[in-house]
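With one protein chain held back, the other chains of the complex are shown just where they sit.
When the chains are written out, they are named A and B in that same order, and each has its own residue count from 1.
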Amino acid sequence: MADPADTRDAILLAPIERTGRGFYWAVAILSLGVLWGAVAYAVQLDGGLGVTGLHQPVSWGFYVTNFVFFIGISHAGTLISAILRLSRAEWRRPITRMAEVITVMVLFIGAGQILVDLGRPDRVMNVIRHGRYQSPLLWDATSISAYLTASLVYLWLPMIPDIAILRDRLGKRKFFYTVLALGWQGTERQHKVLNRAIAVMAVLVIPIAVSVHTVVSFVFSMTLQPMWHSTIFGPYFVVGAIFSGIAALIVAMLIFRKAYGLQGYLRPIHFRYLGQLLLVMALLWFYFTFTEYLTGYYGGEVEEMKVFWGKFWGPFSLFFWGMVLANFVIPLFCLVRLERRTIGKVLTASLSVIVGMWLERFIIVVPTLSYPRLPFPEGIYWPTWVEWGETAASFALFALFYLLFTKVFPIISIWEIQEGREVGLKEVEERLLTYLPDTVEPEFTPVDRGG
Amino acid sequence: MRVTRRTFLQVLGGTAGAAALARGQLTTTEQAGQNLERWATPEEVGVPSLCQQCPGGCGILVRTLDGEVAGISGNALHPINRGALCPKAFGGLQLLYDPHRLKGPMARDGKHGALRPIAWEEALRLATQRLAELRQQGLSHTVAILGGQYRGYRDTLWKRFAEAYGTPNYIRVRCLAPEHPALTHRLMQGVEAPLGYDLAQARLILSFGAGLLESWLGPVHGSLAFANLRSAGDRPRGRLIHVDPRRSQTAAKADRWVPIIPGTDGILALGLANALIRERLYDHEFVETHTFGFEDWVDETGQRHTGFKNLVLREYGLITVSRATGVPVKTILEVARDLATIKPAVVIGERGPSYGPDDLHTRMAIHSLNALVGNIGVPGGLMIQGDLPLTPLPPVAQDLAAKRGGARPRIDGAGLGEYLLVSDAPQALPERMLSRDPYPVNALFLFASNPLANHPAKEAFAKAMEQVPLVVSFSPFLDESSALADLILPDHTYLERWQDDQVTHLAGFTCFSLAQAAATPRHDTRNTADVVLQIAKTLGGSIAKSLPWKTFEALLHEGAQGLYEAGRGYVVSVHAEESLRKILERQGYWAPEFKTYDEFWQALLKRGAWWDPTSLPVGRNALLRTPSGKFEFYSTSLKRWVDEATKREGKTGPFVTALGGQDRGDLLFLPAVAISPAQEAEAFPLRLITYRLVTRPLGGGKNQPWLLEQPAVHVKTSWENWVEVHPETGAKLGISDGDWVWVESAKGRIRLRAKLYSGTRRDVVQIPLFGGKGPNPNDLIANEADLFRGFGLLNTTRVRIGKA
Partner (left out) sequence: MALWGMVIDLDRCTGCQACVMACKAENNVPAVGPKEASRERIISWMQVLTEEDKEHPDGKLRFLPRPCLHCDDPPCTKVCPVYATYRDPEGIVAQIYARCIGCRFCMAACPYNAKYFNWHTYQKEGPGQNPDVSVRQKGIVEKCTFCHHRLQKARERALAEHREIEPGEYVPACAEACPARAIVFGDLSDPSSEVSKLARSPRAFRLQEELGTKPKVIYLTEGEARG
C-alpha cells in the first residue's frame, strides 16, 4: 500500500523536507502578531482586566466573542470529516486532514480565550478543585476537553500510516515519528484495526462535537437575559459553528493549495462541493436567525425589544446588518452558480462568512449586556488595543500552529489518497451499481477497505 | 490623654518612627510594636461627634479602633438626625485621611516667597507679635477676622477675642444663620429668637426654593420631615409643593413642582395671596385678630394707608402675576386652594442665596402667606426656638485700646448706611479693603472660609489680600485662599477636635451637641479654638482675662454647666426613656438624672447632646412680639428704621435708596415686590443659577473621592463639574449632551461639559456648586450685592453659552 517507492505523491512530503524563504517570512509575520498578544496579555496580567474596554454592564466582550467564534470554527474539522467519512464521500480524501487539524489547533485557542478572559487566571484550577456542575461553564469545560481529546485521537489515528512514511523516508525526527507511528508496518491486520478505530472515532466524535457547541450556547441561553434566553440557541449555535467551520476550512485549503502547489489534489470540484455545502449552511443559518429574531419580535417583550432595536437600528445596527450581508447576502450571490470562477467565488463567500460569523458572535454577546433591564446609564463598549492584540494574536497563533503542523506532518493524507486510487475507485463503481435498477442485488458484504 | 494600647505601643516604638518611615523602613522596635498591635484585639470605642459637612448639625458616632477611625454612623440618640445621615457624612472619613492635608504650620518667606513648614511656637510667635504690634500702634481695628460656617462656642470665642483685642471686624460669611432670627421674622413678627418650622407635624409644605432634601438647613432633618409627610401612622399623606426654576431633587419628590422665573418668588407669593383673598380662603379669624396692616388703615395723623389686602388685589392680579413669574394661573389657583385647605400648612421661604434684587420684600411676601393661612404659633406651623440655658460667661474685659478699636466703624460697613440691617457684609469687604475705606486692613484671619473660591467677588478679594501685610489661615487644607496666606495655623479636622454645636431652627427644639476628639490627630495640627486661647494668653492683659480658659474643653465644660443647672431638658437618651420623661414632665415633674455635674458631663460626652423638647414655646404670644402683639403686614419696625435713617441721612440716604427709594411710600414697609418688565438681554440671553447638590459638602469636598464620584442622580455625571441646559435650548445652539461649552458672562468665561436636562427652564442654565473638577462658577457671577444679606446676588447673573 504505502509503498515507499511510490513517488506520485512526493509533493505532499515536500514542505516537510524542504523549507523555503516564504515560510520564514510567514513565521516572522505571524510571530509578530503573537508577540502583540503576548505583550497585551502581560499588560493585562499586571493591570487587571481594566486595560480592556470592558465595564459595567458590558462585562463580556471580545474575549467571549472570540471564544464562541473559535469553538465554532473548530467544528470545521472533526465533525465535517467524520460526516464525510461516514457517508463515504470519496471527495473527502484530500480534505479530512486539513479539517481535523483546524479543530485541534482552534480548540486550544478557543479554550485559551476563557483563560485570557478570567480576572484571576491564577485560580483556574479552582474549576477542578471546586467545580460546580450546575454551571454551564463546567459543562463547557467538560465537553470541550472531551472534544479536544477525541479530536486529537481522531487526528492522530489516520495520520499513523503517513507518520510511518515519514519515519521511513525522512532523515530527521526519527525518534519522534517512530514513537507516533506506533510501530505501523502497513500489515493487513493493522489496516483493519486502524479502519475500525477510525470508524468508531468518527461515530463518537459527532455527538461530542454537537454537544460542544450546544453547551457553548447554554452559557447564554441558561441565563434569563433578553435575546439570550432562547430554546433554539443550541442548534442555532451548532449550525453557525459548522457554517463558520466550513468557511474556515475552505480558506485554509485555498491558502495551502496555493502555497504548496496542491492544485492537483484540491481541485475545483472540491470547492464546488464545499461551496454547495456552505450555501446550504447559509440558508440554514438564515432560517435559524430568522426564526430566532421573529419569535423575539413577535413576542414583543419590552426587555427583548430594547436589545432587538439596539441591533436593528441602534448602535449595533452596523454590526447586525453587516452580519446579514456577510453571512447571507454575499454567500448567496457567490454560491448559487458555481460553474465558473468557482475558486474565487468560494473564497469570497468563505472570507465573508468568517467575518460574518465573528460579527454574529459579537452581536449575540455584547448587545444583550448593553441593555440592562433596569434604568442604568448605557455605556458603549469599545475594545482597547489589548483586546485587539489578543484577537490578532489568536488568529496569528492559529495560523502559526497550522503552518508548523504542515512542516511536520503531511497536510493531505497520503495513504488515503493512495487508498482512493487503489480501492476507492473500484468500490465506488461497485457501490454505484448497487444503486441502479438494472443490476441484481449483490450479496451484502461489508467492503474491507483495508483489503 | 487617654492612654490606649495604641498610644502605649507608639511610645514603645519610639519617636524615631517618622524618620525611619521617611527612609522607607521600620525600626525593629517599631516592627515589634506593629506585630504586637496586630495580635492584640483592638479596643473598639464609639465616640459621639458632630458632622460638619454642612450646617445640618447631625450627631454622628465615630467608630474607633485604638484611636484609628474605622467608620461613621449616625448617632441614634441625636434629636436632629436620630441615627440617619446624608451622603456627605461619610465623606468625613476621606476628609480626615486626605493625603494632601497640611501636616503642620506653614509660613511664607516674604510676600511672594514659598510656603515652608515651621514650628508651632514660631508660628504662634509670628502671629502674636504682629497682633501685639498693631494693638500698640492703636491699629487693633485693622485686624479683620473672616469666619465661615460654624456655630456655638467657636463663634463665641472669636467674638470675645475680637471684642477684647479691639476690633469690630469679626465678619461672618453666612447666608443662612439658623441661630439668628431671619430679618423678615424680625420685621414682621418682632421676634428676637430664631423661628422654627414644625415640618414634622405639617401636612402641607410649600417651599419657595428651599433645598429641603438637599441643602438648606440640613437634608437629614429635611428628609426625616419629608418621610413623615409621606406616611406617618394613619394620617393622610401630606403634600409637598416646591417652587424652583430647576427640577431639583426636592422638586422631583414634591407632589407638585412649580417652575418659576428666577427671582420672581415674591410676585408669585403675592399672586397666591391674591387668590387666597379673592376666594376668601384665608384664615379670617387669625388675620382679623392677630395681624396689622391687612385692611386699609388710618394712622394717628389721619393719613390713609393702603392695607395688604388692597395692595394685593390691586397690583397682583393673577394674570399679571402669571405673566411675571411664568406660572400658569391655574397652578396659582390650585396651589392657593391646597394651601388653604390642607392643615396644618407651613410656607418656607428663607433661601440661603437670595431670591434676587428685591430679596427682602420677596421674603416678606412669602412670609405673609404664613399669616394668611394662620399657621403661626400652631402645631405643624411656625414656632419659636427656645434658648439654651448655657452658663452666662463673664463680660469681656475691654481695656482702653480695645474700647477704642471696637468703637471704630466696621470695615465691611455692616450696621451702617445701606447695610443698616445686616450684621455682616462680607460682600463689601474686598472693595473696601482695596479702597482702604475707612482704613486699611493690616491683618486678615481666615477661619473656615475660602473667599478666593466662594466669594462672588473673588478676584477683587484676591487683589485685596495682596495688600494685606499679614494673612493668616486656619484651614487644615491648602485651599485657594490658604495658598495665598502668609501664615497657616492648621486646625484639626472635625473628627479630631473638641467642639460643640448649638442648633438650628428647622428642628424647633433646643439642642446642644458636644463632641470630644474622636480620632487621634493625624498631623501636627491644633484646634483653632485652643490656638485662639493660646494667643489671647500670650497677648496678656485684658485679653487674657477675657479668655481665661486653658483649653477649649474647659470653656465647653464651663458653658455646659448651665444646662445641668437649668432644671429642665435631658441629655439625649433612648426613645422609651425619653417618652417616659416627657409624660412625667407634662404632669409637672422634672427629675434630675444626674447627681453631679461631672456625671452629667460624662453622660453628655457619651451620648453626644442635650436637648429640651418640651419647653418649645408654641402659641401666638411667643411668636408675635411686635409692639402691637400682632403680625405686621405693614412693618412698623422697618418704618422706624427708615424714619431714623431719613432723619440721619436724608431722604436719599443709602439705606432708603437701598430699600427702593422714599418715593415708594408705604410699599417700602409692605411686602410689595416690584414687577419689572422682562428684560431682553441680547448679549447674554440666559440666566445662571448655582445650586447645591446633596452630595457636595461645604468647603468643596474636593478631597473626598467618594462624594465626587457619586453620580448626580439627575444627570449621572461624576467627578467633573457641568452646566445644565434645557434640551431645546441645546438643540437651538447645536449643543448635544456631553459637549464642551463655554459659559460666558460679562465678567468672564469658563469651559464646562454641557448636560442636557429637561428639568431646566429654557432661559436658564445651571451649575452645581462646590467640589467637582473643573472651573468655578464664581468666575462668572456678577458682583452685585444683596444689601439685606450683605452677600452677593448669586443667581442674577446673565450668561450665554456656545460650543467650545
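We take it that a contact is a pair of C-beta atoms (placed from the backbone, for glycine too) under 8 Å apart; a residue touches a chain by one contact, two chains touch by 3 or more.
Predicted model, so just to flag it, every value in this text is computed and none were measured.
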Contacts of the unshown chain among the visible ones are A, B
Out of B:Lys103, B:Arg125 or B:Arg237, only one touches the absent chain, namely B:Arg237
Cross-chain touch to the chain not pictured, restricted to B:Leu77, B:Leu93 or B:Val173, is B:Leu93
Which of A:Tyr24, A:Phe176 or A:Phe376 touches the missing chain? It is A:Phe376
Which of A:Ile11, A:Ala26, A:Leu118 or A:Met305 touches the missing chain? It is A:Leu118
Across A:Leu13, A:Val27 or A:Val127, the one contacting the chain not displayed is A:Val127
For chain B, residues touching the missing partner are 42, 63, 65, 68-74, 81, 83-91, 93-94, 96-97, 213-214, 219-220, 223-224, 226-227, 230-231, 237, 247, 249-253, 257, 259, 694-695, 705-711, 713-714, 716, 718-720, 758-759, 773
Contact residues on chain A toward the hidden chain run 47-50, 53-57, 59-60, 114, 117-121, 123-124, 126-127, 129-132, 134-138, 141, 219, 222-225, 369, 372-377, 379
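The rule we apply is simple: only the chains that are shown with their structure count from here on.
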Chain A to chain B, mean C-alpha position gap in Å, rounds to 70
